[in-house]
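Working notes, structure below.
With one protein chain removed, the remaining protein chains of the complex are shown where they sit.
Chains here go by letter, A, B and C, matching the order in which they are written, and residues are numbered from 1 within each.
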Amino acid sequence: MTDDKRHLDTTEHAAKTPDTEQPWSELGLKEDEYDRIREILGRRPTGAELAMYSVMWSEHCSYKSSKVHLKQFGEKAPESDAMLVGIGENAGVVDVGQGYAVTFKVESHNHPSYIEPYQGAATGIGGIVRDILAMGARPVAVMDPLRFGAADHPDTRRVLPGVVAGIGGYGNCLGLPNIGGEVVFDPCYQGNPLVNALCVGVMKHEDIHLAKASGVGNKVILYGARTGGDGIGGVSVLASETFDAEGPAKRPAVQVGDPFQEKLLIECTLEIFREKLVAGIQDLGGAGLSCATSELASAGSGGMRVELDTVPLRDNTLSPEEILMSESQERMCAVVEPDKVDRFLEICEKWDVIATVIGEVTDGDRLEIYWHGEQIVDVPPRSVAHDGPVYQRPYARPEWQDALQADDANKLPRPATPEELREQVLRLVASPNQASKAWITDQYDRYVLGNTVLAMPEDGGVIRIDDDTNLGVAVATDGNGRYAKLDPYTGAQLALAESYRNVAATGAEPLAVTDCLNFGSPEDPAAMWQFAEATRGLADACQQLGTPVTGGNVSLYNQTGDLAIHPTPVVGVLGVIDDVTRRTPMAFAEEGQLLYLLGDTREELGGSAWSQVIHDHLGGLPPKVDLERERLLAEILVSASRDGMVDAAHDLSDGGLVQAVTESCLRGGKGARLVVPDGIDPFVFLFSESQGRAVVSVPRSEEVRFNDMCGARGLPATRIGVVDGDSIEVQGQFSLPLAELREAHEATLPALFA
Amino acid sequence: MARVVVDVMLKPEILDPQGQAVQRALPRLGFEGIADVRQGKRFELEVEGPVDDAVLARVNELAETFLANTVIEDFTVRVEETATA
Amino acid sequence: MARVVVDVMLKPEILDPQGQAVQRALPRLGFEGIADVRQGKRFELEVEGPVDDAVLARVNELAETFLANTVIEDFTVRVEETATA
């Protein structure tokens, strides 16, 4: 013990030894950042303080490079009555009516998932679920937008099955239905797969909880798993540094998830909420206790005092610095009034969850941390949690952008004969990006909780949230890195447009947005330009569509050496549907129903799936965005659902019309006879990726009414065929038996990964 | 035919939820006095021909690259003397 | 503190899909000459106090009723002599 004390770097000791060398650089701090810490404290930081600042001031936790751009989401936020809690909390909260509120957020776990695919992805799910839980909500569904390297690359065989097993292993064990996501392959993600995870939670308005520590004398309770040596420094090391082939082989300790512990944490926390026992609550994610204590104290009114040696440990050799930085999973931190502590601990005991009072709220304005009675941290909490460094990183449009855009995909050689057209359709629907993802999604439980109304491969997931009234929500996530590479401003808007359209296709009204911005190094002006453009594009589009950004996440440094990933903004849209029984599925299931194409088709092949699959080409401009058209299309889709005018709807996105029709036919087990409308080239009709479009299946009895509605509101609606037979026939061109299409579409992923 | 056994255990600093679950259940089953439980994997490889140093080196490599995930696991390789029951 | 190891393996007549998957992957990894692979579990129990016959008998009982499902699994119990790497 005496030995311990001799080495303990107390605040007192730090004040007396100003010249002690400190490893600020190894911890990822820049010299001016270190100087600023000394200035804030009026002395050198103790080891524990240095650990806290370094991890909280990392890119991942402080958003120091992205903050100046993210501001726009607030500044340009459209007026919305639906927003109950906005950006800045663990997750945003949206009013969905009938007294219900929904919270949702998407986050990245990219770098950890490359190092250890199973655990990296699993703990990604665990982390986002705790964020949602911390808002006071019951988590009700998850989604997983994923990006991998080339489908046939040997390392993809390592990463993909591990990531998928990890997401399934954790999410299935938590009992959360997985209702959708994305799987995209592109060589640009080879060394930087993107593992984003989204969670949706539901609560009543009065159950909203915030992350703040108020009320002098209130107790701070740490509960959940014991603290171990997991991912120490993981946040700063894993999330903020590029993988450098030259550098020392860093094999940072990875976090291992325990979904069972998290399931107990969820049930225990919800019971605690029901009894109104918490004044403030925060999950422990990146930066562990450093983050939770400083954020709670920073957002609250008083200070906080923590006895760090009371933290239950898994490994008794951990130093106080390590305890502060540990990223052990499945932990939460609550602020509880003294007379409610006993009941709080009782509920934890009921659920076999370890809970310990580790400190209390003080009337000061400092965060003080003690170790065996000696003070090792004494900081203004805001300086750690909210007033980190802010950078105006230089950015510049890369010089290759012009050449890329000039390389027009519309000029690529096109199929010359019907036979060639047919063959290219088959190649398209069998290509890894366009093929069925069932091999992956069949590893996820979509039924648990018994409220899943629609799940993948539908356009959006739809969850019932009230058994009696049939109120529900729909969520979709989308992103197209190829479009964003061609034009990041437009690309981000297209991501929103697609997600918005997907939600509307289910019959739900789009309400709010969450986003995960996956980009390269902010220290590279080109990547920073992409980031700035995408952020501006998304903020503008959200303003125009009236869907505020409620929260999200930024993941930078997604690059290997000089090679950055495609800029990849992933956008999640939440919609509300007042009666889930009127949801619109995607399957063409009724013979004789009429197929209508909604929207305009132009010659738009830049960044298209066709250009990638047939020509391995990326160039030109992405399709044009028309947000007013998107809004009109959404209104029509929602009205059609409400008035029972369509039996099926499927939005058009990558792969164009032929991809959408194939998917809807295969889902319903029925074929289609298509007629190419006058004045349009069959190839463009089938493969163009013009936006603002959807295909719907209309019962004959509804045709007049439906046409009238589209006509009155000015949405082009073209009758393109009929549900019929057991093949897809494009009149005058070719016929493809469903069986052949199914084989092409469904065999690809099993052949690669099973 | 000889048997080479590869034992794979989570590194000591890595959380072992399975071992912990077993340990927590022991008191309920009336077992006291067990301070820690770790759960790992055991692979039994039946090797054709004699197990010389070259074979052991190759099994080591197999364990390192395939049977264990050395980011989170340690392993040992040994020739089994006694047969398992 | 002594370590008692319990090895649990599927009975020979029970299909072992995990072991088979490992075995099937071996040729792809360039490993020949392995006739069979079985995958099982290894439990390391850290026992407080000396490990005498009474303790071993109790661990045996624990293995029989809890650590192994004897409908499909066999087990062995032994005191570990050498420490794992």
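Here are a few things to note about the model shown:
The rule we apply is simple: contacts are C-beta pairs under 8 Å (C-beta built on N, C-alpha and C of every residue); 3 or more make two chains touch, one makes a residue touch a chain.
In the analysis below, contacts and distances are computed from a predicted model.
Missing chain, UniProt protein name, picked from "Pyruvate dehydrogenase E1 component beta subunit", "Arginine ABC transporter, ATP-binding protein ArtM", "Ion-translocating oxidoreductase complex subunit C" or "Phosphoribosylformylglycinamidine synthase subunit PurQ": "Phosphoribosylformylglycinamidine synthase subunit PurQ".
Across the whole complex, the hidden chain's contacts among the shown chains comprise A, B, C.
Across A:42, A:373, A:450 or A:732, the residue that sits in touch with the chain not pictured is A:450.
Considering A:169, A:215, A:229 or A:380, the position touching the chain not shown turns out to be A:169 (whole complex). Within the set B:22, B:45 or B:77, the residue that contacts the chain not displayed is B:22. Note that of A:442, A:643 or A:708, the residue touching the chain absent from this view is A:442.
In the complete assembly, the contact with the undisplayed chain comes from C:67, out of C:9, C:34, C:47 or C:67. Annotation for chain A: contacts to the undisplayed chain at residues 165, 168-169, 172-175, 258-261, 263-264, 351-352, 442-453, 464, 467, 580-581, 754. Touching the omitted chain from chain B are residues 17-18, 21-22, 25, 28-29, 39.
Where chain C meets the chain that is not shown, the touching residues are 10, 13-15, 17-18, 21, 66-67, 69, 71-72.
In this text, only the chains that are shown with their structure count from here on.
Inter-chain spacing, taken between the CA centroids of chain A and chain B, is 37 Å.
For chain C, no residue reaches two or more other chains under the stated contact definition. The multi-chain contact residues of chain A, meaning those touching 2 or more other chains, do not exist; every residue touches at most one other chain.
Taken together, the chain B residues at the contact with chain A in this complex read 10, 12-17, 20-21, 24, 69, 71-72.
Chain contact summary for the complex, chain A toward chain B: residues 115-116, 119, 225, 228-230, 251, 253-256, 258, 260-261, 314-315, 328-329, 352. By the touch rule above, chain B contacts chain C in their complex via residues 1, 7-9, 19, 22, 25-26, 29, 31, 33-49, 55, 58, 62, 65-67, 74-76, 84-85.
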